[in-house]
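Submitted below is the structure of interest, expressed as structure tokens.
In this view, the complex is presented without one of its protein chains, the others remaining in place.
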Amino acid sequence: MANVRFESVTKRFGDVAAVDAVDLDVHDGEFVCLLGPSGCGKTTTLRLIAGLETATGGTIRIGDQDVTRVGPKDRDVGMVFQDYALYPHMTLLENIAYPLKVRGAKLAARSERTREVARNLQIEHLLDRMPGQISGGQQQRTSVARAVVHKPRVFLFDEPLSNLDAKLRLEARAFLKRLQRELGVTAVYVTHDQAEAMALADRIAVMDQGAIVQIGPPLEVYRAPRTTFVADFLGSPPMNLIPVRLQDGVLRNDAFALPAPRHLRDLGRHEGQDLSLGVRPEHLELCDPGAEHAISGETFGLEPLGPETLVSLDVGGTLVVVRVFADEPPRLEGDAHVRVDAEHLHLFDGDGVRID
Amino acid sequence: MNARMAKWFGALAVLSFAAAPVFAQGSLSVICRCVEGGVNAEMVQWLKDDVFPAFEAHKAEQGETVTLELVEFGGSDEALQQQYALDLSVGTGPDVLAFDGFWTPDFVEAGYIQPLDQVAGDVVWAWDGWDHISEGLRELIGFQGEVYGLGTGTDVRMIFYRKDLLEEAGLEVPWQPESWEELLADARQVRDALDIAPLQLNAGTAMGEATTMQGWFMALLGTGVHMYDFDEGVWIGEHPGILQALELYDTVYNEEGLGDERMQLVSQGRDQSFGSFRDGETAMLVEGDWFWRSVMAPGSEWEPAAGRDEVVGWAKMPAVEPGAGYAGHDFVSISGGTGFALNPNTADGELAWELLSFMFSYDMQMAYQEIQPRIRIRDDVPVTGDPEMSRMAEELLAVSTVRPQLPAYARISEAAQRMTERVVSGEMSPQEAMEAYADTLESIVGADNVVRAD
Amino acid sequence: MPSTHQDSTILTRRTGLTLLAPTFAFIGLFLLFPFVWVVAISFTDRTLLGAAAADPQFIGLDNFRQLFDFDSWMRSGEFGRSLVLTVYFVIASLIGQVFLGLGIALAFHRRKGFLRETIFTLVTLAWILPEAAIAFTWTSFLDPNGTLNTALGAVGLTRPDWLLDAPMASIVMFNVWRGTAFSMLLFSAALGNVRPSYLETADVLGANAWQRFRDVLLPMIKAQLATALILVTLWTFNVFTPFLLTQGGPAFQTDIMAIHTYRIAFRYFEFGQGSAIAVIVMLINFVLAGVYLFALKRGEGAR
Partner (left out) sequence: MNLVRFVLARVGFSAFVAVIAAAFALPLLWLILAPFHDQATLSVSLPTNPTLDNFRAVFDNQFAVRALFVNSMIQAAGAMVLTTLVATLGAYALARIHLPGRDVFVYVLILFSSVVTGSAAMVPVFLLIFRMGLIDQHLGVILVFTGGLLPVALFIMRDFMQSIPRSYEESALVNGANQWQMLRDVVLPMTRSGMMVIGIWAFVNVWGSFLIPFILLRSPDKMPAATATYSFYTEAGTPVITLISAYALLYVIPVLVLYLFVNWKYGFQFFGGIKS
């Protein structure tokens, strides 16, 4: 086991910086998810750790070793690829044992270790099959088996669940989580699925345009997103972001006026500015028209999801989603009204940066 | 003796062999376009069964060991010529080369081959065989008075005809037309009587030199003209004779349907003309004696079903009219010849000459004659076993002439073939075809070396 | 996204160059050297035989000037005529091969089984069987009493003497027969990569077969179409096999460029002139390949 450390690492493709001066510290035994939309640099970051890309600048360390210029084969990492990359001409046994083989392990030792890992992953009965003869879920496990078989210092996952259907994905997610806890390995996991990241990670690093926008434990990032980008990316449905203007301590908009939350110390500096008001759908509550600080909007749509219903309202041209926890969807027509506690309000400045 | 010892002894043997005095042994290689059981198989038989053992024995009597090797070449003539050129240009190749006479000038000018006496020394002229080779035939493989090799034999050309068909059409057999007029009239008679295109006079580029020799020359010489003016040293580009010869083609193939142009134009046409003659669809075919002795030889693929000797006769090719032929002859023919040349890069020129002259000794030539009777260059070697062949030699060699042995000949020959093709296919009139021919000649040898009818 | 990883570390530059070393060695020795020689020799009167073999002279552009001698170059057997014939031959073969290849690939798109195997095998065999054997069987096929005419006669059509009356059609037919396999395999592979959902979408939208081809399949195989056009053009320009059927005749009606060059280089042994032709043919091919690629790039830009 080892930690992974990025010091101002940059990777350029031509004029484009896919990873731009990133600092990152993955602790020993920690599970870190790199989360972001496609093209944000998360996969490149992962490949930089694997050694599949060479950094244009900065230093990468695994454990005590500076691996910036070290080739992938000498980094002693394990990686699960998005398409699994199981060699179609080898049996599962040969596939899983391959890392041992190239490290010169004897056949008997190889076979024993492979069986052990396969047993652990419940694919032992498939070892004589070819990759084309097994299901997607089994392929995924085989791929994981191959990544762990030689006990690498770091695990890397490149969207390993994206090729599975929804049900399998949940299963595999739970499985991965358990596996990681059991093995206690350092893991870096790339995904664009925020739920996956929330579920698995010890810490989430949200990336945008080659930079890490925010890194922290899942709930911390969820609760206090540093930017509108993070706010928008985490949570499903995402945080509502409504344009407002701060005037005399009041947040104004064509549709409503709310008193600015008092606990934000830096608010004074933003007097008279256009801001974004953020509120998560679960923190909005349907209320009577007359309620204090109620926000009114026209009902736009209802999405009953079983235990909850998503209600969307058109508030002065902005769509606001409300999560209503009730078995029975509310009956709504025409105008509806919602209220929110001040403590659950987030404010972001003109650049989308959180105001604390 | 175990295997290892055998190896040692083998090595020792090789060493002692290599250390032996040079005069006591030698090796020579001969190449020909011949393959055992394939093309020119008779030549292989002759060389391997007669010449090589006899020569080796002959040298053994003198206390010398000579190893002879035959390189059997399986490709086409052009390919062999090209391989020689490549080999000789870098100074290698077999010692004795089967050689076509008309290649000589080009090879000499390129500096690839040298006269016999330069390769082997004056010993060449001490050979008694020269007495039996006529002045004209000595230069079968020669150029500008120098001799580069010896010809295995020569040939003559004539009209072969089907006795049965001619008789059926009411012509008298044996048949011998005395002029073109008569030839055409008789052909018309056969055409009308049997409803076939009776006459084939080779044309076109598809059959290559066969067109020049069996077709173009046979027509052209009948008008009294040659391709080359030997007195002035110029090529004849335009001439009434050329026009007349082209008009003969035009008459035969286009105007009167006396010949089937297909056989002259398509790539396997010569085969078809053989087949057509065999099957009685062609009555008169201008070919060389080779057609008689080899193509239609009894038992071969192209022999008419009723038997060659039963239904095939031959007639001399007439001039336009008696006395109008080349050199004032009544009839015309042309002769070529292949033979063997010495490779100047040989390690032992004298030995190579010894082998060459041995091949052309009376005994060896007689041995060859038994395998394949034909017209040999030695006047003391008769055409045995085939009276018709003897008669051809006797009657036609007298009126026969040879091709110009000049460097540009091969290309000009091709231009002549092309000229006939243009007329036969109807692409050009005889006049246009002749003009185009003269243009080509000029581009090959330069305008100064071509006569045109201003 | 992987496409942006041009400088991937899969292969280090060093390993890459090591892998390429044999390729470079072969290219340098057996392609570049002869090529440069050919270009150089096209400016001389080099022959294999005769005086010019012993002492070739630099003659500048004379070889080229002679080829483009506009007084005589359109005569049968001359360079200009050969060029015209070659253009016919290439265009007709190209249309034949590419269309037939595409047709077969389309007909068997997403079909499997015995029928497909049989057709693909037959077409491929026509491509790979040695030409020395093929030439004879085709001569027989085209014979006035050959299989083709027998078949035509059976359905009541005329029975032409192919090699005499329609030699160009004959060699085009032959070349299409011989070369269709390449286009067929190419398009078949390309079509195999088209996701079924695209076609299904078109079906749902009610497209007919032609629209489906034009709007869905064609855009997806455009790059392969360009490849086929370039390679088939190039190969057809240089194909020599028809020689075995017609030797360029009758009356030079099939004197296409490769046969023409062969005659000059082999029958006449005029290497200077033969090289000049080779250089011109290469320039033509170069321009054609450029045009195709340019058209392809533009087509992509417009998309």
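Descriptive notes on the structure:
We just call them A, B and C in the order they show up, numbering each chain from 1.
We take it that a contact is a pair of C-beta atoms (placed from the backbone, for glycine too) under 8 Å apart; a residue touches a chain by one contact, two chains touch by 3 or more.
Here the structure is a predicted model, which means the values were calculated and not measured.
Remark: the absent chain touches shown chains A, B, C in the intact complex. Shown as candidates are C:L61, C:M74, C:I91 or C:A151; the residue that touches the absent chain is C:A151.
Considering the full assembly, B:Q83 is the residue among B:Q83, B:Q189, B:N254 or B:S429 that touches the omitted chain. Listed for subunit C, the residues touching the missing chain in the whole complex are 2, 5-13, 15-17, 19-20, 22-23, 26-27, 29-35, 37-38, 41, 46, 48, 100, 103-104, 107, 115, 118-126, 128-134, 136-141, 143, 145-148, 150-151, 177, 185-193, 221, 223-224, 226-227, 230-231, 234-235, 237-238, 240, 258, 261-262, 265-266, 271, 274-275, 277-279, 281-282, 285-286, 289, 292-293, 296. Contacts to the hidden chain, counted on subunit B, fall at residues 35-40, 71-77, 79, 82-83, 86-87, 90, 92, 208, 210, 268, 270-271, 274-275, 290, 294-295, 301.
Where subunit A meets the missing chain, the touching residues are 47, 50-52, 71-73, 75-79, 81-83, 85, 87-89, 98-99, 102-103, 146, 150, 156.
In this text, only the chains that are shown with their structure count from here on.
The central chain of the assembly on a C-alpha centroid basis is C. Between the CA-based centres of subunit A and subunit B the separation comes to 90 Å, rounded to the whole angstrom. Taking each chain's centre as the mean of its C-alpha atoms, subunit A lies 54 Å from subunit C.
Averaged Cα coordinates give subunit B a centre that lies 39 Å from the centre of subunit C. Contacts with at least two other chains are made by no residue of subunit B. Interface residues of subunit C, counted against subunit B in their complex, comprise 47-51, 53-54, 66, 71-72, 75-77, 139, 161, 163-164, 244-252, 266-269. Those residues of subunit B that touch subunit C in the shared complex are 78, 81-82, 85-86, 89, 103, 105-107, 109-112, 204-206, 261-262, 265-268, 407-408, 410-411, 414, 418, 421-422, 424-425, 427, 436, 439, 443.
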